[in-house]
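So the structure is just underneath, and the comments pick up after that.
Only one protein chain is missing; all other protein chains are in place.
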Amino acid sequence: MECAVRSRHPTVNCPVAVSRIMRPDDANIAGNVHGGTILKMIEEAGAIISTRHCNSQNGERSVAVLARVERTDFLTPMLIGEVAHVSAEITYTSKHSVEVQVTVMGENILNGVKRVTNRATLWYVPLSADNVHSVVKVPPLQYSSPEQEEEGRKRYEAQKLNRSESKQRNATIIFPTINVEPCTVGYSQSSLIHLVGPSDCTLHNFLQGGVTMKLMDEVAGIVAARHCKTNIVTASVDAINFHQKIEKGSVINVSGRMIFTSNKSMEIEVVVDVDHVLKSPQESAHSVTAFFTYVSLGKDGTALPIPTLKIETEDEKKRFEEGRERYLQAKARRTGEVTKKCQ
Amino acid sequence: MECAVRSRHPTVNCPVAVSRIMRPDDANIAGNVHGGTILKMIEEAGAIISTRHCNSQNGERSVAVLARVERTDFLTPMLIGEVAHVSAEITYTSKHSVEVQVTVMGENILNGVKRVTNRATLWYVPLSADNVHSVVKVPPLQYSSPEQEEEGRKRYEAQKLNRSESKQRNATIIFPTINVEPCTVGYSQSSLIHLVGPSDCTLHNFLQGGVTMKLMDEVAGIVAARHCKTNIVTASVDAINFHQKIEKGSVINVSGRMIFTSNKSMEIEVVVDVDHVLKSPQESAHSVTAFFTYVSLGKDGTALPIPTLKIETEDEKKRFEEGRERYLQAKARRTGEVTKKCQ
Partner (left out) sequence: MECAVRSRHPTVNCPVAVSRIMRPDDANIAGNVHGGTILKMIEEAGAIISTRHCNSQNGERSVAVLARVERTDFLTPMLIGEVAHVSAEITYTSKHSVEVQVTVMGENILNGVKRVTNRATLWYVPLSADNVHSVVKVPPLQYSSPEQEEEGRKRYEAQKLNRSESKQRNATIIFPTINVEPCTVGYSQSSLIHLVGPSDCTLHNFLQGGVTMKLMDEVAGIVAARHCKTNIVTASVDAINFHQKIEKGSVINVSGRMIFTSNKSMEIEVVVDVDHVLKSPQESAHSVTAFFTYVSLGKDGTALPIPTLKIETEDEKKRFEEGRERYLQAKARRTGEVTKKCQ
């Protein structure tokens, strides 16, 4: 934290940087770092800067908890031995939430080459350090211009709408049968169970959002590898909303299934269920849902064609069409951005 | 966790499945996953399903604790990059114990081949969540046939007999007993062995210096805690030289012993030996040596007095005096720095 060292009076919005070397356990067998490892680092940087901001005034002490991640694109894969630099900055605050924008750079320390591998936007809500059910007020951010504030407000309203919609939508029930026929939905669907331990948790003893995202990416990666049996990497993650807190000692069930395939990409839906082992037996609720897009890479790093998903039921067909819709929208947005940049 | 998702009223005996990809750190240098990694996953699945079962009725909340594992065979090795699927099922319950049977399958996700690698039987006892000394009653299992129950009862009686026998048998003492006289050098000396895995290494596949230092501090901390039986913290580390490279797959032996105690501090020498397990038998060389200074902290954070080290041999006496010399030099240097700063 340079600015912390440089200045005796660190400003509220001093950026946070989290860096570390990518090790063999961070990567798949082809040497590509799992998207989940990056998502976890992004969330840690976000949690640090937003918690720091929320405690920058003399008020109630609070811990910032992840409420939402906006859609995230993985621009280029990170490799073992590279250094991942994650820098986070606060870009908007509402009364009860903080927007953090994060940039991830991969640095090859042997040849000095650096490149941006990800950009992400996260929303945090501060909960009282003493009472996890109480939301604390966020100190206002100093904006450099009225336009900056106005644009932040628009992003805030948009995510608020999307969040409340996702809360109402009934979470989809994933698990049907295992199918032995390759390229079907049943063939590649996968799930894992994880017992939430102390190192997975925040100071409040609730599951850290970044840990959830890492597990989700792990399941999505297994589904993708089962479907196309090649070296696969995360290309993007759709917006994820965290509606429910998951406490230490819970068992979570993370399930994924293939929804849609295009020529060069596949979309996997991942659902997290919580099983509060020690509580009432019925309590089992969908907690988090997300769509992961994966691509398959050949030895030279170019995208390989993806086997088409075999649709067997009406429900699968409906989901496939919804997936196609999201795919076309994302494509249009990318084209739009490029057009905008070129103007 | 299929059935948990399918039904809103999960039956008591719904199987549990834990899956994860085998990572480089899970395996030895030949790529075979350590049996211990599999045993750990088996036990986690068993603990989840038996804890869930014991809390399936409205009674006292409890946590299931492992009491026994039956003989386990490893049928075929698991490899890095494969997915291990561990599925657990409850097969018998007595008044106070639960029998869980676990099957482990290895799946090569690139070619879709699956095979059974292990089967295991575990026995759990539920202890109250509030009072770890109180055993809680187990809800009865629904059996599909009287024969199933009868066979379970036989297994239960057999393991009960074996358990009580093993309790009576005096455990064999394996190693040269350490000095039992408190405060002697022999009393607190400690050592650990560590297998150098992929994540411990640099890009050259040699042990990272920082990992060595972390292990050295771990041993020094155990020596210090054994000596003074209080909360101890590292106060300083003397200069450390790294003369020798240690390669991936080596076994290192990290040993520590108390050298010197002053009123408020203690000095521990730590030595790292390299054991090139798979190479020539003679090769075992001291690689790194360092002196760690620890202090003991009371609840208010102030330094507590340290019990004086009991010296028993001429060699220990010589080392104690050398330690005192280093202690006095460090003290003089600190005083010098303070004086310098105040000028």
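Order as written gives the chain letters A and B; numbering starts at 1 within each chain.
Note that in this section a residue touches a chain if its C-beta (ideal position, glycine included) is under 8 Å from a C-beta of that chain, and two chains touch if they have at least 3 such contacts.
Everything numeric in this text was worked out from a predicted model, so none of it was measured.
Among B:S19, B:Q101, B:Q208 or B:T261, only B:Q208 touches the chain left out of the display.
Only one of B:S56, B:T91, B:N108 or B:T289 touches the absent chain when the whole complex is considered: B:T289. Touching the omitted chain from chain A are residues 1-5, 10, 15-21, 44, 47-48, 51-52, 55-56, 61-63, 83, 85, 87, 103, 105, 107, 109-112, 114, 129, 197-199, 203, 248-249, 278. In the full complex, chain B touches the hidden chain at residues 28-30, 32, 34-37, 39-44, 47, 63, 65-74, 77, 127, 129, 132, 159, 162-163, 166-167, 171-176, 180, 182, 187, 189-195, 202-204, 206, 208-211, 213-219, 221-222, 225-226, 229-243, 245, 251, 255, 257, 269, 271, 275, 277-279, 281-282, 286, 289, 292, 297, 330.
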